[in-house]
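Removed from the display is one protein chain of the complex; every other protein chain stays in position.
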Amino acid sequence: MKKSRSSSKVGLPPGTLVHIGVRHKVPSDLSLIHFTSDKLIAEQDVSIKKCVTALDESNYSWANFDGVENVKEVAALCNTFAIHKLWQEDIVNTHHRPKFEFERSQVYITFKMIHPLSTTTEIVHEQVSMVFSKYWLISFQERKGDVFEGLRDRMRNPEANMRKNGVDYLAYRILDTVVDNYFLSTEFLQDKITILEEEIWENYQKEHLIRIQTLKKQAVLLRKLILPLREAILNISKESPAIIQENTFRYLKDVSDNIIHIIDSIDHQKEHLNSLMDAYNTAGNNRMNEVMQMLTIVSTIFIPLTFVAGIYGMNFVLMPELNWNYGYPTVIAAMVCLAVGMVLYFKKRKWF
Amino acid sequence: MKKSRSSSKVGLPPGTLVHIGVRHKVPSDLSLIHFTSDKLIAEQDVSIKKCVTALDESNYSWANFDGVENVKEVAALCNTFAIHKLWQEDIVNTHHRPKFEFERSQVYITFKMIHPLSTTTEIVHEQVSMVFSKYWLISFQERKGDVFEGLRDRMRNPEANMRKNGVDYLAYRILDTVVDNYFLSTEFLQDKITILEEEIWENYQKEHLIRIQTLKKQAVLLRKLILPLREAILNISKESPAIIQENTFRYLKDVSDNIIHIIDSIDHQKEHLNSLMDAYNTAGNNRMNEVMQMLTIVSTIFIPLTFVAGIYGMNFVLMPELNWNYGYPTVIAAMVCLAVGMVLYFKKRKWF
Amino acid sequence: MKKSRSSSKVGLPPGTLVHIGVRHKVPSDLSLIHFTSDKLIAEQDVSIKKCVTALDESNYSWANFDGVENVKEVAALCNTFAIHKLWQEDIVNTHHRPKFEFERSQVYITFKMIHPLSTTTEIVHEQVSMVFSKYWLISFQERKGDVFEGLRDRMRNPEANMRKNGVDYLAYRILDTVVDNYFLSTEFLQDKITILEEEIWENYQKEHLIRIQTLKKQAVLLRKLILPLREAILNISKESPAIIQENTFRYLKDVSDNIIHIIDSIDHQKEHLNSLMDAYNTAGNNRMNEVMQMLTIVSTIFIPLTFVAGIYGMNFVLMPELNWNYGYPTVIAAMVCLAVGMVLYFKKRKWF
Amino acid sequence: MKKSRSSSKVGLPPGTLVHIGVRHKVPSDLSLIHFTSDKLIAEQDVSIKKCVTALDESNYSWANFDGVENVKEVAALCNTFAIHKLWQEDIVNTHHRPKFEFERSQVYITFKMIHPLSTTTEIVHEQVSMVFSKYWLISFQERKGDVFEGLRDRMRNPEANMRKNGVDYLAYRILDTVVDNYFLSTEFLQDKITILEEEIWENYQKEHLIRIQTLKKQAVLLRKLILPLREAILNISKESPAIIQENTFRYLKDVSDNIIHIIDSIDHQKEHLNSLMDAYNTAGNNRMNEVMQMLTIVSTIFIPLTFVAGIYGMNFVLMPELNWNYGYPTVIAAMVCLAVGMVLYFKKRKWF
Partner (left out) sequence: MKKSRSSSKVGLPPGTLVHIGVRHKVPSDLSLIHFTSDKLIAEQDVSIKKCVTALDESNYSWANFDGVENVKEVAALCNTFAIHKLWQEDIVNTHHRPKFEFERSQVYITFKMIHPLSTTTEIVHEQVSMVFSKYWLISFQERKGDVFEGLRDRMRNPEANMRKNGVDYLAYRILDTVVDNYFLSTEFLQDKITILEEEIWENYQKEHLIRIQTLKKQAVLLRKLILPLREAILNISKESPAIIQENTFRYLKDVSDNIIHIIDSIDHQKEHLNSLMDAYNTAGNNRMNEVMQMLTIVSTIFIPLTFVAGIYGMNFVLMPELNWNYGYPTVIAAMVCLAVGMVLYFKKRKWF
């Protein structure tokens, strides 16, 4: 997997298409769905030429382009539909910040799609860009595979709202699906935090630190991916391009409310993780305290005793105690008293 | 208890009713209060059909629906009163953020009701949604049992303001009661913090950490539950829907002032808990300091003494001191001097 | 001293008078000052009935009511002057947030009066509410004793501005006096912080922690008491009720500037206390470092020496060194060398 | 040096002149500069009476008053020029927050002048107030000595802009000079931080803590002194009093830009000092780590060896090893092996 970076564009004129991001080495792939309330035709592996027929105003069309790293095909497709050069540049720059722009009769919106986290523990995300006009919508993805399968299934139902409403409603549904998947990610994160917390309270382990830090990084990443989309959606409402119907704005407001909710949750999780970090550190300190107490108790009891034993191990010729009949038991008894005194002292200070 | 999560809605069209939240496995229950300033009729276990008569403009009505997890009944009830699909979706999503919306002749407001914390130590909350029009108000709760019993009692009094003023005033009284219960929760929290603080100052114990963290989590949760309601109420004033009377806005401002007061208190409590955490950590360090001083004092006094004893325990043939008459008492005296010197040194450095 | 809490109002209709706060068990007390630029009549222990004559437009009046816990008297007095029910509720709720409101011809303002901190170390505060109209001002206090004695003295002077200007000017002077007393509190706090800081730098003691925490809590409390008043005063200027003269606004701006100044100082103090907390912790660590160095130095020098002594304390039959003539002095010399080497090593590493 | 405090004003009517701040025990001193583009007359020790002639519109005048603690003279001077009572109060309150106000034909601005920090390490500041009208400007200082000498020199040059432009331009130049001196202070602070940082990285010393804390306090103080001036200058532009010429606003914007720059630097320095504090603490911990490792290594090697020696120091009659020919060398060899093994183990764990 090769990465091309933002810096590879340094100094190039605006509108120069340079792919930025992870290179997946996939060929481009264009699929097409024509639909009206009456009929729906789905086509795979469409050529760009054929796609132009999508411009026909007799039906709505959704063209989906996978593999934006193939900049030539992106350019060819975009030029066919007179998509602005700057937008083209943003489409192939997969590190772009989510944003919304519109111009005359076209709307451009780019955002991050987060794949479901079923098996993996990493957050896998991908940039999706959409350009739509009154009769067509083109979505650009980094590679094959997305979270819109359910949407496509539902479209096949002639009763579906998507069939009746225009392309702007379809765009809303795509956004809504993406945001619903954000929920999945935060819930997944929440689960992992809850499990981790229980483990930390049970038992202090060094590897918890790594897990806390990893979760924190994931929360920060999620926030960074998601938050700008809200701003973009608010901009849609503020600038209210003519090709978006009145009704759709209301639905978009709902999406934006959901994003606030998600961001709230993530902030909550970050605060939670900070608390866990505090707890972890304090648990570490407590453990150190215990270790030191152990050492101190043992040393404080036995070092003086050893000293006493050392005294009577001295080889002075004249040490009268050594010759006493009860010298040995007396010393042993004194030692026991000393040790018991110490233990009582520690007990009193609640050291164990 | 089963939970259904936000993610279970992924990809569904807007307006699809999917219950989100804890599933209490309770049947739905609809109760009704018709009232004018003259009379008040309360009915239990009303069927949805019968409820339609509430639309009659001859009196005000308050329908209370318990058990929003029964989405079919919710849908049936809502459709009868032409409640917007998106609102229905929010009503059955018990994880929704408090918010206010209005449309033509209906007002929708959703918020969290916090149950009194008498016996339990956890914060038990429940989502309540209200939709009201000029003559009727429908409240939706997650399950039976709420904080409105006092309100219902007061309604029975023909002199009560609620009987004279319209449904919007009733809505205000419901909100007011809910916010009054927020006060209860913060006071409860405050009590627990005060007790905990006294205990921490008295005696350092490991379990205090858990209690600090638990209280912090509760404060954060309370804030998250309560704050958005203020925003919602401010929105009411800003958008001032026609069906709310001029007078009621003033009362709503009072509620919003109360919420600020509560949030102030919670922020205060959070700051307090952070201080406690600091104090706890410092107390832990102080304790470690004590333990280490103990160890150091004992070791520093006895290790050199033991060494001296060790010297005279050596078996060299030629060790003149061993044969001196006063060798033993001299060494013992030297040891005592050394020990006393050490103790004085520690005293001077204020180690004990 | 009994406390009644915010929660005791749960579910009661708005305008129900319930005293909230510390119950001082004092009877109510009403005093009256009638004044024009020509004459001033002060009366003690006035009955509410007699107070009504204050409504007379021939002179200005300042009625002061002590003991708001006597809700019936408050209600009686307020109803006489047609004071709004919600304001009455706020007057007897001594936990209310400082705020300003006005309505037709009456202005309501509530705030916290902080008593001078001469002898005590705790911040003693009391809620004061004022309602004023064109010709009369009623102030409500929790109990007898306030910071307005100087003001009353000055009023007796026929030349005083208070005599010439209207009731709104009197209200400003009351506020100004209260804010001047805030200065006293922050200066008092500042003094205690300065003293504490010097002590901490001189000598690390465990009890400093408690003092830092106590001062921090006082600073936080002061801020919470004072800040909302500024907002209230800004609201006066913004809404500029007609019964306040143009000139008075200017003076109020001055009061609001003073509050900013006070809040600045408190924030400064909080930052200062945080620095002290840091310094305290670091001093604790430094102390621990010292203790550990002491232990390490002593142990590292004597433990190896003791080992050497232990070697020659062994009872092997065949230990040639034991029989050497210079065995003992050689070993002693070697020990001295070892010890000196250690000491030099520690010196080099700047351990002492 | 005596201090009078904000609290000494408690309860006094507005406009009562009470000096607040450090009392320098200096007599008042009034100097005067009359100037037009043609001529400049500077006078020292002017009486207030004579100063009135400054009101003459034939030339511009700059009167400088030193020693605001002499409140009577301040009052006499101010009353001559009809300066507002509240401004007089602020002029003699040297703890006032920087602010700007204007009224009819007079502008009032107060700010803090910071003296150059050449020899001393403390920040010495002084409050300067200016009142100016179309033809005269009066500046009030706490005592003799200011940073305006260069300005006065430059005024003597008939070509100087100050001679040609009005009094408002002079006011700008005074502000500009004051702000330039702020730069000096921040640079001075920066130098001290840089030096301190190098010392900390070189060698951990306890006294660094005090220096970090001192610098932090200075940065916080500077910020507090400087920031409100920006607000004041922004207010000038916002309210744009008529007696300030259009051109001067532009210059004032420049001053305000400089203040932002200075505040940026100070914030940068505060962050830097926080980093140093972190580094200092970590360095302290690292040192503790080292000490503990030393102790652990020595103890872990020698305590077991001493035990072995202790074994063979026991006086049992039947200890066969003691009589072996090679008993002693064997034990010594075993001890060496044990010690070497320990050392290798510590090496492997990178303990030294």
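Here the chain labels run A, B, C and D in written order, and each chain numbers its own residues starting at 1.
Note that in this section a contact is a pair of C-beta atoms (placed from the backbone, for glycine too) under 8 Å apart; a residue touches a chain by one contact, two chains touch by 3 or more.
This is a predicted model, so every value here is computed, not measured.
The chain not shown here is touched by just one of A:82, A:124, A:195 or A:298, and that residue is A:298.
The missing chain, though absent from the display, is touched by one residue of D:43, D:56, D:187 or D:239; that residue is D:187.
Counting the whole complex, the residues of subunit A in touch with the unshown chain are 5-7, 9-14, 86, 95-97, 99, 203, 206, 209-210, 213, 216-217, 220, 224, 277, 280-281, 284-285, 287-288, 291-292, 294-295, 298-299, 302-303, 305-306, 309-310, 312-315, 319, 321-325, 327-328, 331-332. On the side of subunit D, the interface with the absent chain consists of residues 147, 150-151, 154, 160-162, 173, 176-177, 180-181, 183-184, 187, 201, 250-251, 254, 257, 260-261, 264, 268, 271-272, 275, 278-279, 282-283, 285-286, 288-289, 292-293, 295-296, 299-300, 303-304, 306-307, 310-311, 313-319, 350-351, using the contact rule stated above.
Here is the rule we use: only the chains that are shown with their structure count from here on.
At the interface between subunit B and subunit C, under half of the residue numbers appear on both sides, which makes the contact a different-residue one. Separation between the centroids of subunit A and subunit C, computed from CA atoms only, is 43 Å. The set of subunit A residues that touch two or more partner chains comprises 313. Viewed as a contact network, the protein chains form an open path, each link joining two chains that touch.
Pairwise chain contacts in this structure: A-B, B-C, C-D.
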